[in-house]
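Just one protein chain is left out here, and the rest sit where they should.
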Amino acid sequence: MSTATLEPRVHAPRNYLNADYGWKSWLFTLDHKRIALLYMVSVTFFFIIGGSFAVLMRIHLVEPQGALVQPETYNKLFTLHGVVMIFFFLIPSIPAVLGNFLVPLMVGARDLAFPKLNLLSWYIYIVGGLFTLYSAIAGGVDTGWTFYTPYSSTYSNTQVTAVAIGVFITGFSSILTGLNFIVTIHKMRAPGLTWFRMPLFLWAMYATSIIMVLGTPVLAITIFLLALEHLFHVGIFSPALGGDPLLFQHLFWFYSHPAVYIMILPAMGVVSEIFACFARKRIFGYKIVAFSSVAIAVLGFLVWGHHMFVTGQSVYAGLIFSLLSFLVAIPSAIKVFNWTATLYKGSISYEAPMLYAMGFIGLFTMGGLTGLFLASLATDVHLNGTYFIVAHFHYIMVGGAVMGYLGGIHFWWPKISGRKYPNMWAGIAAVIIFIGFNLTFFPQFILGYLGMPRRYAFYPAEFQVLNVMSSAGATVLGVGYLIPLIYLIWSMRYGPIAEPNPWGATGLEWKTASPPPTENFAEIPVVREEAYAYAPEEAAGD
Amino acid sequence: MSQPIVPQKTYLIVFLCLIGLTILTTGVAFIDLGPLNTVVALAIAFSKMLLVILFFMGVRHSSGLIRIILVAGFFWLALLIAFTMSDYRTRSWTPAPDSWSSTAPPTHP
Partner (left out) sequence: MTDAEAHAQLAGLAHQFEDLEQQQEADALGIWLFLVTEIMFFGGLFAAYAIYRWLYFPAFQGGSHILDIRLGAANTIVLLGSSLTMALSVRSAQTGNRRALVGFLIATMILGGIFLGVKAYEYNQKFVEHVVPSLDWAPEGQALKDLAPGGLEHAQIYFFFYFAMTGLHAIHMIIGMGLLLWLVLRARKNNFTPHYFAPVEVVGLYWHFVDIVWIFLFPLLYLIGGRY
């Protein structure tokens, strides 16, 4: 395969985007970078779908008796919003888009370990997505994304089986991606790239992949059992036939709690990269941050019972889960302290990626701290099932994970597309998103504290002001999300051409062209420096 | 995966051990050992699994990384079972008020 002899600027140099044309070259590609783009388009599509359900919900909740839909429909809206956002946007987003694109580049390899499995992952994701879309169109599902039994297995007459098949199938996409990353990081690092010279994004991907590989299969078998019970009415989760609904919850949350770490760890990895670059400084406490990522992945498997404090679980098991939930907060907090310490005496600039990363720190911290109220048995009794929980997880998943995703997209956009976007609009959008987000979800903390239940299509009239505020915020947030969609697409055609390393960042991905050639590097690089080797005077105060 | 070539005789011997253990576990099922029946059956199954893993699957010659991964897999499954069991086993520890009956299952051998 020929590499970069720069031709005169009549055409762009050969890169992965123009290496081949036609839909077949995209749909049958084995290039991890093209597969990443396939994912980028797909997750954006599902984000719009899931977001539309949210828009409908927030419009509906403007009035205490509901302004838009029947309660049965409202139940379907929040269920599908959850299913689509979690399984088809959040879980794949950073790993399948940024991870797929960057992991081989960051380790200095030509592709992932198993390129065909990578493409298969995407097709599996699409098939799963189609089943879920079918279930939405064919009448929807009203069980909540948590599919609690016996309602989902015995009593609901909605499209439970279809959405179960969709989620089951998509799980394997996640598993294969994680498997690919683990093997790539173990076996394909460039000469000189030791574990502790890797960028922290790779540590984050590695920790995330461990969760994907160990947790997702349990979700698969749980959903499989749920579908069997829904179809054959056998009753392993149904009390009427001797089953225990709590068993479903145990099996479901064994995956679904670690799943939230699948969603946040990659965003933390992105934030590490952005902070180092835009403070021109090595991440403070590199090894601690690396180990914390793995610690979060491991500890995250031991806390699932905190979702079941009030559903009938033994109080002694609850005590253990509560204690462990407090413990898992520690490595996350350690990371926040380390990121903050990175800024100290750094040379900070405020481009869009940095704005998203800084927003992440504040919002993730709030989300994480409010989690402690929920981890505490006594307060959880009051806050469970209220909007406090809704606000808590949206702070982490939207204020955290989505901001991390957007920050990563903006940071690596020049590398991915070979173009730069207008900084001013990017900054404006980041601020609008931050404001809109807080306006949407902060009132929900108060609503939850005051007792407004979640998953209800109507509420007491005294909560209306806060609900209207939240819906107004959602409008602002929606506008904020539209802006990057517009200028990023615009930039692909009209944006200024990006140089190989427009941010002056460290990392192997910046040492090749923007966009990279299909084979990533003309020659496999040899690594001789530590991660984040920003200039010594900039690294003062480490 | 360039592993040493294992002699056919080794595989044959392992196979015969596996047959022996199968006959043993079937035979023990006809003897009343109370709760030990389960323990013995699982112990024998475990031994058979180890034979298959070490010899048929070549883990005897595998790298440390693969061994760690294998142990981790079983450990994680153990976590799932242990933590879930701990909920069921401890439900009866909390005395239920007189006004309603306990949902805890009766204790078993």
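Labels for the chains are A and B, by order of writing; each one numbers its residues from 1.
As a working rule, a contact is a pair of C-beta atoms (placed from the backbone, for glycine too) under 8 Å apart; a residue touches a chain by one contact, two chains touch by 3 or more.
In this text, all values refer to a predicted model and were calculated from it rather than measured experimentally.
Engineer: Among A:L343, A:M492 or A:I524, which one is in touch with the chain left out?
Structural biologist: A:I524
Engineer: Taking the full complex into account, find the residue in A:L17, A:A164, A:M188 or A:V476 that is in contact with the omitted chain.
Structural biologist: Hidden-chain contact among the options goes to A:M188.
Engineer: Taking the entire complex into account, which one of A:L77, A:L112, A:V298 or A:M452 touches the absent chain?
Structural biologist: Only one listed residue reaches the unshown chain, and that is A:L112.
Engineer: Out of A:A164, A:L179, A:M198 or A:A375, which touches the unshown chain?
Structural biologist: A:L179
Engineer: Tell me which residue among A:P13, A:G144 or A:P217 touches the hidden chain in the full complex.
Structural biologist: Checking each option in A:P13, A:G144 or A:P217, the one touching the absent chain turns out to be A:P217.
Engineer: For chain B, which residues touch the unseen chain?
Structural biologist: Interface with the chain not displayed, on the chain B side: 1-3, 5-6, 8, 11-12, 14-15, 18-19, 22-23, 25-26, 28-33, 37-38, 41-42, 44-45, 48-49, 52-53, 55-57, 62-63, 65-66, 69-70, 72-74, 76-77, 80-81, 84-85, 88, 105, 108-109.
Engineer: What residues on chain A make contact with the chain left out of this view?
Structural biologist: Answer for chain A: residues 104, 109-115, 175, 179, 182-184, 186-188, 213-218, 220-222, 225, 228, 232-236, 241-244, 247, 250-251, 254, 524 touch the chain left out.
One rule holds for everything that comes next: only the chains that are shown with their structure count from here on.
Engineer: Suppose each chain is reduced to the average of its Cα coordinates; what separation in Å results between chain A and chain B?
Structural biologist: Here the centre of chain B sits 36 Å away from the centre of chain A.
Engineer: Can you list the chain A residues touching chain B in their complex?
Structural biologist: 186, 214, 218, 246-247, 250-251, 254, 301-302, 304-305, 312-317, 320-321
Engineer: Touching chain A in the complex: which residues of chain B?
Structural biologist: Chain B reaches chain A through residues 65, 72-73, 76, 79-80, 83-84, 86-91, 93-94, 103.
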